[in-house]
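Worksheet: one structure, shown below.
Note that this complex is displayed minus one protein chain, with the remaining chains in position.
The first chain written gets the first letter, and so on, giving A and B; residue counts start at 1 in each chain.
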Amino acid sequence: MESVIERIDKGLFWKFHGGIHPPQMKFLTSDKPILQLPLPEKLVIPIQQHIGEAGEVIVNVGDDVVKGQPLTRSTLPISVPIHAPTSGKITAIENATIAHPSGLEELCIKLIPDGKDTWCERTICPEYQQLSKAEIIEKICNAGISGMGGAGFPTHIKVGTTAQINYLIINASECEPYITADDLLIKEHSSAILDGINILDHLLEPAFILIGIEDNKPEAIKALQNATQGIDKIKVCVLPTQYPVGGEKQLIMALTGTEVPSGVLPTSLGIVMQNIATCFAIADAVIHDTPLIKRVVTVSGQALEKPQNVWALLGTPVEFLLNECGYPQQEKKHIIMGGPMMGFSLPNNQVPIVKTTNCILAPSEAEIPNDNQEVECIRCGQCAEVCPSQLLPQELQWSAKAKDHQQLDTLNLFDCIECGACAYVCPSHIPLVHYYRVAKAEIRQQQLLDLKAEKAKVRFEARKLRLEREKLAREAKHKKAAEARKARMNSGTPEANNEKSAVAAALARVKAKKAQASAEPTNSANPSDDASSEKKSQVAAAIARAKAKKLAAKDNNSIAEKPPAEINPVIIDEKIEEKQTLDPAEAKKAKIAAAIEKAKAKKLTTEAKSSTSSEIKTETVTAPSPADAKKAKIAAAVAKAKAKKQQAEQKKEIQLSANEDITSSIKDEPIAEAVTDKKARIAAAVAKAKAKKQQTESK
Amino acid sequence: MSIIIAILVIGVIGLFFGALLGFASIKFKVEGDPLAEQLDALLPQTQCGQCGYPGCKPYAEAVANGEAINKCAPGGDDTIKKIADLMGVEVQPLDGNHETDNTPKVAFIIEEDCIGCTKCIQACPVDAIIGATKQMHTVIIDECTGCDLCVAPCPVDCIEMRPINQTTRNWQWDLNSIPVVQLDATSQEKEV
Partner (left out) sequence: MTDYLLLLVGTVLVNNFVLVKFLGLCPFMGVSSKTETAIGMSYATTFVMTLASLLSYLVKTYVLSPLGLDYLTTMTFILVIAVVVQFTEMVVHKTSANLYRSLGIFLPLITTNCAVLGVALLNMYEQHNFLESIIYGFSAALGFSLVLIMFSAMREKLANADVPTPFKGSAIAMITAGLMSLAFMGFTGLVKF
């Protein structure tokens, strides 16, 4: 560590790989003071201006707000609030075009200034050393400070690190052409910046503070050297001008000779880097209790009459700044936000200034490259020579074009800082960075999709498990119910007999109802009914079988039947769960009926695969005794017909014979008892309905 | 005589090698096929059933057993390409029976029309619809896979598929619409 400082003291620095020397073009604005602007007519404040999550809006349309009043509240750790840049009325909270290359709309708060510029209540706190670290960090967070260099990472997270910090690096090497915002800020506010650096020193307690500044800003260097005179801990490091020395990893390399490995945060190497403008904002926030509501923006480019740096309120539309700097109404509008190397074209001039906007560029026709057509790569390798991340730009380009994401990953695409050096030197005018940006977005999207697919899979599996569990639980319940019923039937008490006949009546009723019901919905062309009607037919078949079984049981007991008319009507729905409303006796009956119904339905579904076996079962179940053999026969016939029908349904053929079978079997029994007769008629009706339904289905 | 020797020799050699192979086939017997798992990982897990199988896993198993690889409509050409790579077969265009519209969509329930029948809840393969009997239902957008399965069962047709809104997070760079221009060195030098 000592050797690093010794080297710095000697004015020696490391060299990072690559880099270029584009024309500086800083003279356009570097000699003019930062201009204070009048209030714009309206402000459009995007609620998310940093990396992370957006805060929660805490004001309403129509509210009067004062300058510095928070408009959102940070709910998550990686979120900072935004504040009203001036006093005024909130006219809308709606989507508006934001400062993003996509030109997409996101939620913004629209504020019409009232012109009074009334401040909210503030408490000046020059003795920040008295505050605890947590209090200072909270102040920084509440002031809405996020990195002002470009990425916009919330500052309170960066300074809240508990790691041992060797070097606090203050990034004042504004390396992109045209931009002079930090340069001017240092010239005019070096003492406030020093306050900010001291606050960071207090928070992070680094061994050394290194201010990295390029040698093309002599006045700013002088100002910093004057401000830090006599402080041994702070070293003003004057670096040779080279683009992109202002990149985080590049500056760390240049100052300390440490290469930050891919995927590693500098914090874990004991290094924290802060932008110089962020230092100024921190001083403002901690000492003057002023939230981040304005910033220095370089408005430059040769299309402007008076390019200069301005103090812009966050949310000021770009158009207002351009007009203040004398933007002529020219045909080909082309405004760039950010520097010429890393910036992006704006979709329109209403886009607001945000916390990370350091430059607005209005290039003249001459400055815009005259439609340089992209031509084939000639494999000159210049791009690889200038890449500050030591990547292979042309390999990346091919893989990006071929959408070979795996290869891109192997080539470490995500270590690309999109500095644009490769595109700058490319003799074939290949916009290399654009290909990388597209590929990065695609990979991120793919990762999101993969994540979603993984989640969907988990949920699908969970659902399958749940259904399986429910099925098992239901089966267990039915088994229990069936056993209980069997026990009661075998007991032979009068109640049991009553119950049995009640069950019979209920079944008959259900069948009748179903015969009606199934006839109706099948006529309607609703496709969703297919499944349910199929289920119904299974249920009906099951009922028939249940009847046969019951009859056989009755024969064994040889007990006279009660006419079904005497029994209270029982309503059976397809869903047993909904039957809780019936009175206890009925509920019991209904439950038994439903249980039989379900058990049979289930059995049938498994049996449906081999309906012959179901037939055999039905026959064995019937077990006719000589006395009531007729009844049993009818029942068996019905059941058989049903089984046949089941078969027919599977083959999706029309099976009208089922209907005929039933009628003929009924005709063969002229001496049937009244009850049996009724039952048979019901069964026939059911069968008819089924046949009809089949017809419609097959159509 | 020499013919008999020749036949015998070839026969003995054949027998010997046959025994060797028989031994090897026991020794190097392959149990299970991890292919289905790997295929499953490639599928988009919408569980939409458009391939004719009840979910992505069954289709993955079917593909492992020789089903056509071009039946996954939500995955589109990308998924087919990946499956083809894994299987070592030629890429095929998407099965013509399937719609090719691949824009990501999510189900949306028009809540005022919902009668609370729970049919869509039962249809949803990933339990992304919440609601109860006779209560209004709604879709958890983040969980919806856009599989379409809830649209058909709805008796009042109150479910529709809506494309996912584009945000800055899922936005894809479109070079044609946004000219991101880098200023050229030579032209600047001319100015200087």
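Just so we're on the same page, a contact is a pair of C-beta atoms (placed from the backbone, for glycine too) under 8 Å apart; a residue touches a chain by one contact, two chains touch by 3 or more.
Quick caveat: nothing in here was measured; it's all calculated off a predicted structure.
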{"item": "Options A:I90, A:L203, A:C377 or A:A515, residue touching the unrepresented chain", "value": "A:C377"}
{"item": "Full-complex contact with the absent chain, from B:L20, B:A68, B:A132 or B:V156", "value": "B:L20"}
{"item": "Those residues of subunit B which, in the complete complex, touch the missing chain", "value": "2, 5-6, 9-10, 13-14, 17, 20-21, 24-25, 28-30, 33-35, 86-89"}
{"item": "Those residues of subunit A which, in the complete complex, touch the missing chain", "value": "376-377, 398-399, 401-402, 404, 407"}
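The rule we apply is simple: only the chains that are shown with their structure count from here on.
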{"item": "Chain centre separation in whole Å, for subunit B relative to subunit A (CA means)", "value": "20"}
{"item": "In the complex, subunit B residues that touch subunit A", "value": "40, 43-47, 55-56, 119, 125-128, 143, 145, 152-155, 166-173, 175, 178-185, 187-192"}
{"item": "Subunit B contact footprint on subunit A (complex, rising order)", "value": "22-23, 25, 98, 100-104, 106, 177, 302, 334, 336, 340-341, 343-345, 347, 363-364, 366-370, 372, 420, 423-424, 431, 433-434, 437-438, 441-442, 445, 448-449, 452-457, 459-460, 462-463, 526-528"}
